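Missing here is one protein chain; the remaining ones are kept as they sit in the complex.
When the chains are written out, they are named A and B in that same order, and each has its own residue count from 1.
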Amino acid sequence: MEWYWILSLLLGSILLLMFIGVPVGLAFIAVNSIAAFFLYGRFGSFDANLSASIGQLTDNAFANMTIFAIVPIPMFLLMGELFFHTGLAKRMFNAIENLMGRAPARLSYVTVAGGTAFATLSGSSMGSTALLGTLMVPEMTERGYKKSMSIGPILGTGGLAMLIPPSALAVLLGTLAEIDIGRLLIGGIVPGLILASMYTLLIYTRATLDPSVAPVYDIKFIPWSSRLKTFFSDVVPMVSVIFMVILLIMFGVATPSESAAYGSLGVVILSFIYLLIVPWFQGKKEVVSNFWNVFSVALWKSMWGAGRVTIIALMILFGSSLFSNVLAGSGASVKLIEWVTSFDVSGLVMLLIMFGILLLLGMFMDQLAMMLLTVPIFFPIMAGFDFGMGPERQVIWFAVIMLLAMEISFTTPPFGLLLFVMQGVCPPGTRFGEICMAAIPFMGCAIFLVIMIVIFPEIATWLPFITK
Amino acid sequence: MLKIVDDLWGRVLAVLMGIAAVYVALIMIAIIYASAFRFFGIAYSQYTIPFIEYGFLFILFLGSPWLVRNRGHVYIELLTAALNDHGRDILSRIICFLAGLVCLIWAWYTWLLFLERYDDMMAYDELRAQYDIPLWVSTLPFPIGFFLMMIEFFRFTVMSKPMHTGLAGIASDRIELEDTQRDLRETK
Partner (left out) sequence: QKQAQAETKLTMVYPFPDFLIYTKNCKALVKAINEKGKGVVQIDVLPFNSIKMFQQAPAVSKGRVDLNCIPAAFYARGIPELEAISTSSSTVAQARQAGGIDMIDQLHQKHFGVKYLGWTSSGNKFRIYMKDPPKFGSDGLPNFDGVKMRDNPIYGAFLKALKATTHNLPATQVYAALEKGVVDSAAWASYGLRGLKWDKFLRHAVVPDFYQTDIGWIINLKKWNSLSTKAKNIVQSTVIEYEGINRGILQKLHKEEIAALKKGGMKFYNVPNPKKYLQIAVDSAYDRMMGRLKKAKRSTDHVAKLRAAFRQ
C-alpha cells in the first residue's frame, strides 16, 4: 500500500472515532493496535500476532511515558490549582480591579491583566479559560458588558500563557525539539508583551468607538496611596513567584523542567504568608486557628485537580506518542517529509504550510499531542531552509511561531477546543456563534503578531541573544 | 444490593485516584529535595529520578478508571449532541462496548506480558540499568489499569444514563467547570 493511503487511513480512522465521540486517548489506542498488528504481527496465528503487537506498543509506551520531560505538566498544573484554591488568585484579581479605578471597560483590562498573570503562572490555557470564564463572564454580563468584551479577552490570554515564561509548553517544545530552553523562554517575552499591548489597544479602541459595549458606572473612589499599597501587598508577591522560578533556572539550582516544582512551592509559601503569618501579626485569631483547616482543604483540592488534568493529558500522550511510533514504523512519516520537501517551495511557503497544518490539527488535538506529532517532522524540515539569521536564532524564531500557531489553533472557530470549554463555562443562553465572534478579533491580533515576527524576526530573537 | 456494590466499587476507584493525586504532590517534593541537595552538594537518593519517571505510568493507570467512571476523559460531543436522545443512547452504548473491548484485549495481553517478565530473571529496565529495576514493575500498571477501565466502559453499556450526555463541548471540562462553580459558590 502506498504511504499516502496508509497515512490517510490512519489519520482518517482516528478522526472518525474522535468525531463519533470515542475518548481521544482510546481512539488513538484502538487505531495503534490495528496498525501495529500489521507492522509487527508476522507469526501466523492471530493470537501470536496480537500478542506481539500489544507487546511492542506496551514497550514503546513505557519508553514514551517515563520521561522526565513530562514533569512540567503536573507541576505547572499543581501550581495553578494551588494558586486558585488557596484564594490567592481571587485576591490578585480584586487588587487589579481596584488599581484600575474608574477606567472605561476596566473589567476587560482586568481580564487581560489578571488572566495573563494567572495563565502565566499556571501555563494551562484550558484551566485559565475555565477559571476566568466562570469568574468574570457572569459579573461582566451583569454590569452590561457585551459578550465580545468579556469572552474575547479570556480566549486571548491563553496565547500569553504560552509565550510569557514560565510556560510548560515552551519547556516541552524546547525538550522535544532539543533546542536551548532558556533562550526559548526568554524569546517569548517580547512577543508576549506586544500581544498584551495589542489586546489593550483593541479593547481601548472598541470601548472608545462604541461605549455601549462596556458601560461606565460609578464606583467608590479609591485613593492612590491605598492603591499603591494594594499593588505591593496583593500583586507584587504573586508575580514575584514567576521571577523566583526564572532566577532559580539562571542560578543553576534547577533545570527548566525542574523549575515548575519550585513554582508550586512558591505558591505554598505565599499561602502560608497570607493565610497564617500576616493574620497572626494582625491578631486575627480565628483566621490563624482556622489555617490548617483551610490549607489542607485547598491542598487536597489542588492535588486532586492537578492529578485529574494530568491523567487526561497522560492518556492523550499515551495514545498520540504511540501513534507517532506507528506512523514512523509504517514509513509514512519519512515519506511525508520527503514528499513535502520534494516541492521546490520557498521557506516562507513552507512556513505557511506548517502554520496551516497546525491550525487544522488544533481543531481536534491538544497542544501536547500536536507537538509530539509535528515537532519531529517540522524542525528537520525547517533546518533545511535558511532565513538568513543563522541556525541558532532560526530554531528559536520558529519555535516561538509554533507556540503562537498552536495557541491560535486552540481558539480557531469552529472547532477550537477552548471554544468548547468556553461554551461550558459561560452563563446559560450564550450561543456558540457569540463565542466564535468574540474570539475572532483577538485571534486576529495573534495572527498579526505572527506576521510581524516573520517580517521582523528580531522580535523573537533579539532578547535571547542579547548576551552574545 | 447491586447499587451498594456499585457505590463501594466507585469508592475503591476514588481511593486509587486519590493515590494518584498524592503521587503528583510527591513528585513536587522529590524534585525540590533532589535539586536542592544537589545544589548544596549533599548526597541524596538517586532513586528520585526513577520514582518521578515511573510515576507517570502509575498516576495514569491508577486514576484513569475513576475518570472513565466520572465521564472525565476528553471526548468530543459533536455528533452525539446533534442526535436525538434515542440515537445518542444507542451510539453511546456501542462506543462504550467497543472501548471496553479494546481495554479487554490490552488487559489480557499485557497481563500475559507481566507474567512472562515476572518469571524472567534477566528482564530489566535497560535504560535505567544502574537501578536494577525488573521490567515487570513497569508492566504491572498496564493490565490493572486497562482491566479497571474495561469494567467502567462495560458498566456504561448497561447503565440507565449513557456515558455521552449530548451537551456540546468536552466532557472533562464540564467536571472542571462544575467543580470550579461549586468552589466559587462555597467561597462566596
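One rule holds for everything that comes next: a residue touches a chain if its C-beta (ideal position, glycine included) is under 8 Å from a C-beta of that chain, and two chains touch if they have at least 3 such contacts.
Being a predicted model, the structure only gives us computed values, none of them experimental.
Remark: the absent chain touches shown chains A, B in the intact complex. When you scan A:325, A:412 or A:430 for touch with the missing chain, the hit is A:325. Interface note for the absent chain: among A:50, A:112, A:235 or A:254, the touching residue is A:254.
The chain not displayed touches chain A at residues 39-40, 42-43, 52, 55-56, 59-60, 62-64, 67-69, 175, 178, 180-182, 249-257, 324-325, 328-329, 331, 333-334, 376. In the full complex, chain B touches the omitted chain through residues 35, 38-39, 41, 43, 46, 49, 121-130, 132.
One rule holds for everything that comes next: only the chains that are shown with their structure count from here on.
Centroids of chain A and chain B (each the mean of its C-alpha atoms) stand 22 Å apart. Across the complex, chain A meets chain B through its residues 18-26, 29-30, 33, 50-51, 54-55, 58, 61-63, 65-68, 70-71, 74-75, 77-78, 85, 87, 90, 126-127, 130-131, 133-135, 252-255, 258, 261-262, 264-265, 299-301, 303-312, 314-316, 318, 364, 366, 417, 420-421, 423-425, 432. Across the complex, chain A is touched by residues 17-18, 20-25, 27-28, 31-32, 35-36, 39, 49, 52-54, 56-57, 59-60, 63-64, 67-68, 72-80, 91-92, 95, 98-99, 102-103, 105-106, 109-110, 112-113, 127, 138-139, 142, 164, 167-170, 172-177, 179-181, 183-184, 187 of chain B.
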